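Every protein chain but one is kept in place in this view of the complex.
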Amino acid sequence: AAVLPVNALFAGDLEKNERLLHDLDDPTKSPGPGPSPLGKRSGFEKPVRKPSDISSRTPLQDLHSTITPADLHFERHHAGIPTIDPSKHELLIHGLVNRPMKFSLADLKRFPAITRTCFIECAGNFRTGKEEMTPQDVLGLTSQSEWTGVMLSTLFNEVGIDAKAQWFLAEGSDAAVMTRTIPLSKAWDDAMIVYAQNGEAIRPEQGYPIRLLLPGFEGNMNIKWLRRIELSEAPYMTREETSKYTYPVKDKIRMFSFEMDARSIITFPSYPQKVSKGYVEIRGIAWSGRGKVEKVEVSTDNGKTWQLANLQEPVLSKAHTYFRYLWNWNGNETEILSRVTDETGYLQPTLQQLVEARGPNIGGYHMNPITAWKVKADGSVWFKPEKYTDK
Amino acid sequence: AAVLPVNALFAGDLEKNERLLHDLDDPTKSPGPGPSPLGKRSGFEKPVRKPSDISSRTPLQDLHSTITPADLHFERHHAGIPTIDPSKHELLIHGLVNRPMKFSLADLKRFPAITRTCFIECAGNFRTGKEEMTPQDVLGLTSQSEWTGVMLSTLFNEVGIDAKAQWFLAEGSDAAVMTRTIPLSKAWDDAMIVYAQNGEAIRPEQGYPIRLLLPGFEGNMNIKWLRRIELSEAPYMTREETSKYTYPVKDKIRMFSFEMDARSIITFPSYPQKVSKGYVEIRGIAWSGRGKVEKVEVSTDNGKTWQLANLQEPVLSKAHTYFRYLWNWNGNETEILSRVTDETGYLQPTLQQLVEARGPNIGGYHMNPITAWKVKADGSVWFKPEKYTDK
Amino acid sequence: SLTDTAKKAVKFGFGRTATPKEIASWDIDVRPDGKGLPAGKGDVKTGRIIYTTKCAVCHGANGTETPGVKLPGAALVGDTLAKARPKTIGNYWPYATTLFDYIRRSMPYNLPGSLTDNEVYGLTAYLLNANKIIKADVVLDAQNLPQIVMPARKLFIMDDRKGAPEIK
Partner (left out) sequence: SLTDTAKKAVKFGFGRTATPKEIASWDIDVRPDGKGLPAGKGDVKTGRIIYTTKCAVCHGANGTETPGVKLPGAALVGDTLAKARPKTIGNYWPYATTLFDYIRRSMPYNLPGSLTDNEVYGLTAYLLNANKIIKADVVLDAQNLPQIVMPARKLFIMDDRKGAPEIK
């Protein structure tokens, strides 16, 4: 039986010839291409991460909600992205356990699964220094995903944990063989071994095929390409928890600061956007490593007064939370700021408060100051860089 | 000053020469490539939609959570995907309004925004017929996204709606100039004009740059590439709401069935997966166009008895909801099924109940029967196709 | 969760008034009561000629199903008898205005929007006649098209389900 091609399939061929007869600017006048195995972005949209040699930053100002598209998730690598064959990858759990065990990826997927939406943020997330900075420049080392995997407690139950164990070492299979020590309590609380990100397999940059997920803890501790966990009485004092991810606090150096402190940033309006007089919906994200966002306040008068912003529901624990505040701008130059309070009652501090609390040698880790955008009378928006004494 | 290349950037070059000296299978022995502007999937993972000439289907069995990655969102086009320049696209609202208005995409983004996570499902979503069918084959015309945009009620307030208006026509700017009539009440309830999907610009297949979002309503009504809305006293009886998306119910033909009826499907285990004796976590998704999923029950004994499944939180209204049930399989041949009850008390029907309610000429729209998977003693899993009298 | 920051009383002032010309150029819909039908007319004979030139390649010489041939377009002509297969204009379309509206906006598939209003009237006349709904000498226009009572009209009902537990 003769079969003529149908619909969109043949539309492609027809299009080439017929389109010439039509107004090229009117999409209603000629059929477009049909379905495909995998979609692509519109050619008019080109969101990108900003890569340096060791990291790349999420374009926060381009995102309208809180799940980061996987290909825009920030990166921080210490020896690049390993190529791992998932059929060969195994996770070893040993040390202070009743039975040291190895789990294949297939084994891990058979255990009861759970999905958790939370942010992962680099503990060094915060840059300042000039007015020409976008939210991506200032705070782009944070992203959010739907993570799916097995509760670490389920695996620890399977191997049996020795009563003497207090900590566990997690080790990656990248060329840095990255290690961090984590308190055992986190495993009984909410730690997971995850194999899926936004529904599909974790992306290579995020730890394919498995990573440790420690909701709310420093990004670096969420070991990627995880291959080994060792239960121990004491922390290992690895390079990443001593020489790195520690910071001067007056005359001491603080280490093992796990939770990411609550913070917020206005992503619209921000540099280099422009606004017009009248209604401007101020938008941004807020989050806390210690639980839910309780409230976000916005100031449109240089921090003199603060107004409650709307929080996008559902508000999840340890998760980027979108906030919005409707501002009726009178056209005068001003500064706009946001500050978050989390469910523990912690209010995001000013830079001045942080410097006062930690002293003049304050480092680049766990810096979560309130930040401001300057709105000029011409509607242009600029980052307000505030000096602090790190050098 | 001489600057030597750093870290991952130069790792690429080094790798070529040095890798030969190392065990190629051990990713800890050589640095990998560094950060990039846009991530890619692991070469070991190739999830794909299944395209026909007019649609493509989401690989439900490959997804571990409920946000569908944008490039795997199902498609259904009537004249292919138009190419639309977002800077030229406008939305016209006219008819029974106080002031007919045009809104540019930039205008729309200035209005107060909201994000809603919900499914969009084709009203014709359901295939049966043979044992060798995957969840993608059976129910792949449903997907879920985080949608962001403006409430239609906000725009209707801006144009001012005439008291005589009862319906509105929504029209696309594709080559089908697709139209559907929607009751005005939906606009006051929860309809939106959305420009973002999973945070970023809507994908071309999903209506770039804007689409109508009618949470819970038939996919076809969520007009893509939206360019015009006309307020009217009466429905327009367009081809898509008369010749299509209608179905015989005994001696009548039912039209304007908006809500997608509650349904569920087990996505694991499913054809062509295999399971082993012992613990098997049964997983799947359930949803309802009328509100929240109240409960999902799973049967592992051919429908004789039913057990409550866990629901993944947060359970959102009109949204795919992941469910899981831990089954201890004794190795005997059986059938596994799921059924959902939504918050209106509606229990997903059997195919037999649907045929009894609608008569022998039942069509392919709004078919939401309970479906079963057969588990053979060898662990193989097969779809259970049930005949019904359409043809 | 659907509470945005808009207060109902507020007018934002974004967007602009649409001009009558802008509206007219996009306002192509046709309602069952005839609202939207343009001036012009067309008869069965001219309709048949246009059909043969512009439609037959996809919908078949007579618009009917051809055994053994899978056409790119659906059958348009069938037994005008309720419940007969395939579902076509004669047995399944409740309103004649829909035919005008649909052809004008989206056919021919490869060149949508290319037909003149007279051509659409003619094609509509031809297809209604082929489906034994109007006589061969009818000249269709904005006045008589909405008057046509389609055989399937009486079968169509608005959704009669009340929601809640009911399976219907």
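The chains carry the letters A, B and C, assigned in the order they are written, with residues numbered from 1 in each.
By our rule, a residue touches a chain if its C-beta (ideal position, glycine included) is under 8 Å from a C-beta of that chain, and two chains touch if they have at least 3 such contacts.
Since we're looking at a predicted model, the values are computed, not measured.
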Omitted chain - touching chains that are shown: A, B
Residue touching the undisplayed chain, where the options are A:70, A:138 or A:176: A:176
Residue in contact with the excluded chain [from A:63, A:81, A:122 or A:151]: A:151
Among A:99, A:164, A:304 or A:387, the residue in touch with the chain that has been omitted: A:99
Interface with the undisplayed chain - residues on chain B: 1-7, 10-11, 14-15, 18, 21-22, 26, 28-31, 278-279, 281, 310, 312-314, 324-326
Missing-chain contacts mapped onto chain A: 78-79, 92-94, 99-104, 107-108, 110-114, 116, 150-151, 154, 157-158, 169, 171, 175-177, 179, 190, 227-228, 230, 232, 234, 236-239, 242-243, 246, 248-249, 251-259, 290, 344-347, 349, 353-354, 357-358, 361, 391
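In the analysis below, only the chains that are shown with their structure count from here on.
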Chain-level touch network, classified as line, ring, star, complete or other: complete
Distance from chain C to chain B - Cα centre to Cα centre, in angstrom: 28
Centroid spacing, where centroids are CA-atom means, of chain A and chain B in whole angstrom: 25
Separation of chain A from chain C, taking each centre as the mean of its C-alpha atoms, in whole Å: 50
Residues of chain B engaged with two or more neighbouring chains: 79, 110-114, 175, 177
Residues within chain C bordering two or more other chains: 1, 3-6, 10, 12, 14, 105, 109, 112-113
